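In what follows, a single structure is set out as structure tokens and then discussed.
For this depiction, one protein chain was excluded, whereas all remaining protein chains were kept in their positions.
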Amino acid sequence: MIVKMLDYFFTPKSIAVLGASNDPLKLGYEVFKNLKDYEGKVYPINIKEETVQGVKAYKNVKNIPEDVDLAVIVVPKRFVKQALMDCGEKGVKGAIIITAGFGEMGEEGKREERELVEIAQKYGIRIIGPNCVGVMDTHSNMNATFIMNAKKGSVAFVSQSGALGAGIVYKTIKEDIGFSKFISVGNMADVDFADLMEYLAEDNNSKSIALYIEGIKNGKKFMEIAKKVSKKKPIIALKAGKSESGARAASSHTGSLAGSYAIYDAAFRQSGVLVAETIDDLLSMARAFTQPLPKGKKVAIMTNAGGPGVLTADQLDKRGLKLADLKEETMERLREFLPPMAAVKNPVDMIASARGEDYYKTAKLLLEDENVDMLVTICVVPTFAGMTPTEHAEGIARAVKEVNNRKPVLALFMAGYVSEKARELLEKEGIPAYERPEDVASAAYALAAFAERNLEV
Amino acid sequence: MIVKMLDYFFTPKSIAVLGASNDPLKLGYEVFKNLKDYEGKVYPINIKEETVQGVKAYKNVKNIPEDVDLAVIVVPKRFVKQALMDCGEKGVKGAIIITAGFGEMGEEGKREERELVEIAQKYGIRIIGPNCVGVMDTHSNMNATFIMNAKKGSVAFVSQSGALGAGIVYKTIKEDIGFSKFISVGNMADVDFADLMEYLAEDNNSKSIALYIEGIKNGKKFMEIAKKVSKKKPIIALKAGKSESGARAASSHTGSLAGSYAIYDAAFRQSGVLVAETIDDLLSMARAFTQPLPKGKKVAIMTNAGGPGVLTADQLDKRGLKLADLKEETMERLREFLPPMAAVKNPVDMIASARGEDYYKTAKLLLEDENVDMLVTICVVPTFAGMTPTEHAEGIARAVKEVNNRKPVLALFMAGYVSEKARELLEKEGIPAYERPEDVASAAYALAAFAERNLEV
Amino acid sequence: MKEEALKIIKEVLTQGRKALVEYEAKQVLKAYDLPLPEEKLAKNLDEAIKYANEIGYPVVMKLMSPQILHKSDAKVVMLKIKNDEELKQKWEEIHENARKYKPDAEILGVLIAPMLKPGREIIIGVTEDPQFGHALMFGLGGIFVEILKDVTFRIIPIEEKDAWAMIKSIKGYPILAGARGEAPADMKAIVDMMLKVSQLIDDLKDYIKEMDLNPIFVYPEGEGAVIVDARIILK
Partner (left out) sequence: MKEEALKIIKEVLTQGRKALVEYEAKQVLKAYDLPLPEEKLAKNLDEAIKYANEIGYPVVMKLMSPQILHKSDAKVVMLKIKNDEELKQKWEEIHENARKYKPDAEILGVLIAPMLKPGREIIIGVTEDPQFGHALMFGLGGIFVEILKDVTFRIIPIEEKDAWAMIKSIKGYPILAGARGEAPADMKAIVDMMLKVSQLIDDLKDYIKEMDLNPIFVYPEGEGAVIVDARIILK
């Protein structure tokens, strides 16, 4: 039931923007601009204007001649209640209330927020927000927010902080990381983390669910749903307010109470939610799940420089993963084509002269080694004399396709712009490509931890 | 003495490139290309060609009519020894040997490396390398490497891994982080970490020294110099190989507990070297030292969104820093102009509506508060309706200039490309700008840790 | 199980109290079959002597009073009592200490308990969180909890695998596993206690706010465990 209802937030046939504006200084301007190219119908609602950004405007959502699935409400706060009632009368299914000034604003705001929920219940509307940035679906090409389009990807990202969510979207644009959906949940007056997890569990475009959490109101409901969902789809959470000083900051921020972190940590572990330590950790872990799950924790590393191999081994160790003991045969066969200076013990250091063909052969041998559960491929500065920027990535991708034995492969390409094309190529092949040893290690940890839990179940 | 000698590696009056090439597939091509525009004289040495990249070439360094300060040797391995002897006869002061195949290649290579050192000692030449990427000085505009120019900055970066060093240079180009010098030390046959620390201590362009270390040969010398240098200039080290179990034959209890990293860690702490956990940690810590040192560990945070404030507080706490208790007066005065929803307790959440003027006023009040030792200014997504991309950064910079009371200020601007201009503006003002809570926290930790040690001395 | 426990709780509430004395707390635990020493509440000296002889010397005496919850501070715990004579003497002393500590303390009786064989000390506790409800805490006793804060939580109700995960997640786990050359501790007994406490709290969550079972002595594999002291605070 929930599942069906929430579809209207991501793939609505028609959208009304209440508060769509011609004034570029207003949020309603950006929201409508972002939605204009959506493939469904999008109606601007503005009480004063005839047209908004060249599109015929309606004075009231009720005046729209056709059905409306989703309403985005960006009107000034004093009009929100009426706007929601109008939506109810129109038969709107879902409403994203961007407008702020409710539950986060003390007792009076809380009361007004409860009124909104009562109206919604009366008309059978589900609400996301209020006090949020909105909702994006990169697969349906819907951007019902006032921020830039996120890149397309396979991680569903749910953020309790609108501003931080937006900051992360902008960060991922720069870092070439994609999302399937971005949902800024705001005050969670109605739709909350649990509802979204339940919905996203069934969403084929989302391979994993990343949550940024400041405070959970209904802990039992969260756990119940998370326990169920985490059996089929990974959930990764970053909780703000770990430290006492952090928690202190949280209590002065949103309406929600900041529980002691030990309790959150317990709840996460118990319900199969993987815990991230930082924003990059959250993203790195979530991005890993385009890969199959490993059978164990034994990782093989291949690299064209010793240092990054060791740094990565350090980070894997920190997260409880093991370096695989390669079979004698594997090492012998590596020795056959790698130069004498290369190290054929794990981490396999093919040294700087390694070409795409060496990456291909090495990856193939390591994937075929029964002692290896997972492969981390590292390339630092692939532009040695005469090398193409993508040959190493191509070698890896070719090996993965040929071996095709369902072992996860992760990549660490460490040279900024220089390795951008290679990372793009890998991502296109579904191989998550990272830029930092700690990130690829977090990804490996996430795969192993989720697999461990799922094998246990 | 060392100091004077090493000047030739960074600001030589004239450079000879032995192995300069017209073949773009050779390293000698890139090296000479990078050096062509250096303001001093640069002579290509090539036994076969009349000109290299349009510049008159010499068959031998000895044929150059004028004095040569620095030689960059990129000839094939079998010619290195002769090339170095020629340099000796010419009276060259310093030689960067890029060519590989020496100490890293087993016993024979080690023997050959010793020969090079003997030749160098005979002629009084200092050597950097062999088996390295070369040396860059962004202030003298000298790039004696085969990689791209690093951005200009105030961190001297010394890397024991050439490939990783290059990877980090490329990474910092993308992330807009600058170095004063980049030195790839290779096998450290002659010039080692200790020599460079001693030299860099006197270098006014370098505010701090960042080391990537794989292994130190002469631990006592390292410690002796580091102890001396770290009293005036911060040294930050990232050591690869933490997880190495240190499987050393140990008949005592103590021996079995001493992993090799534990010993490095001890040596670093004892000699005042700050320890970094990751590459980003290393860079973040080193970049902080354009700021004055704090009197204590009490940090004030100001932000335009609660979440990042909490995440930063969490990370500061993890590193042993404290949230400052603001004076009543400060909070009252903040309350005067911040909106009712703002939090005036530390972390000060000015909420999303905060403009440049609010940043200015808030930063000013926090810097003037006696309970505050250090200020972290956070801005997430500064492009709310009508805001300019740099007004928040400008506000901070203005406050810092006006108050001018020698308290360190760090910035966290979290919106990828969107906050790029603001970060540039801050960096220009000498305020280090970060993109991740953990990085700004590492920077704050580095300042506090270095200050604590220096006050102690 | 629930009914018996509830009866004790309601009785305490009727008396206007929120804190159960050790004896009452242990009665609640007994209703859920948690492992307790063979203890008896003596209302007078004759009963005390009778119980001590039934249990067998040496015994421990603990005075039970709703006004004296910190028994050590009040010096109303007497250890290693060897015979009837010593018991008589300590009976006087314990009552006098109680009077000195709290002149108007209501005395419910004196708990006569056996001297327990020492075991590895653990703690099981319960706290209530506003968002997630009651949480179970587990840790090793002594310095592990006091100095290192080496404890772990799970939200109640817990499953058996949660209990095992908790035991294995603490830093001091090697102590239980027998890293210092001893036999491994009876982990099954620990898991059993955790599951019973979880059940108890799940049944009585509307009444109980906090609980401390501290210390619990755990014996080698197959030899079980015993809850030495217990506190329960009602809502």
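Chains here go by letter, A, B and C, matching the order in which they are written, and residues are numbered from 1 within each.
As a working rule, contacts are C-beta pairs under 8 Å (C-beta built on N, C-alpha and C of every residue); 3 or more make two chains touch, one makes a residue touch a chain.
No experiment lies behind these values; they were computed from the predicted model shown.
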{"item": "Neighbouring displayed chains - absent chain, whole complex", "value": "B, C"}
{"item": "Residue among B:56, B:152 or B:220 touching the omitted chain", "value": "B:220"}
{"item": "Hidden partner chain, touching residue among C:116, C:143 or C:183", "value": "C:143"}
{"item": "Subunit C residues touching the omitted chain (full complex)", "value": "143, 146-148, 171-172, 174-175, 179-180"}
{"item": "Residues from subunit B at the interface with the omitted partner, ascending", "value": "215-220, 223, 250-255, 257-258, 260, 262-267, 269-270, 456"}
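Throughout what follows, only the chains that are shown with their structure count from here on.
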{"item": "Inter-chain centre distance, subunit A versus subunit B - centres from mean C-alpha coordinates, in Å", "value": "32"}
{"item": "CA centroid of subunit A to CA centroid of subunit C, Å", "value": "47"}
{"item": "Interchain centroid distance [CA atoms averaged], subunit B/subunit C, Å", "value": "58"}
{"item": "For subunit B, residues contacting two or more additional chains", "value": "none"}
{"item": "Numbers and ranges of subunit C residues touching at least 2 other chains", "value": "none"}
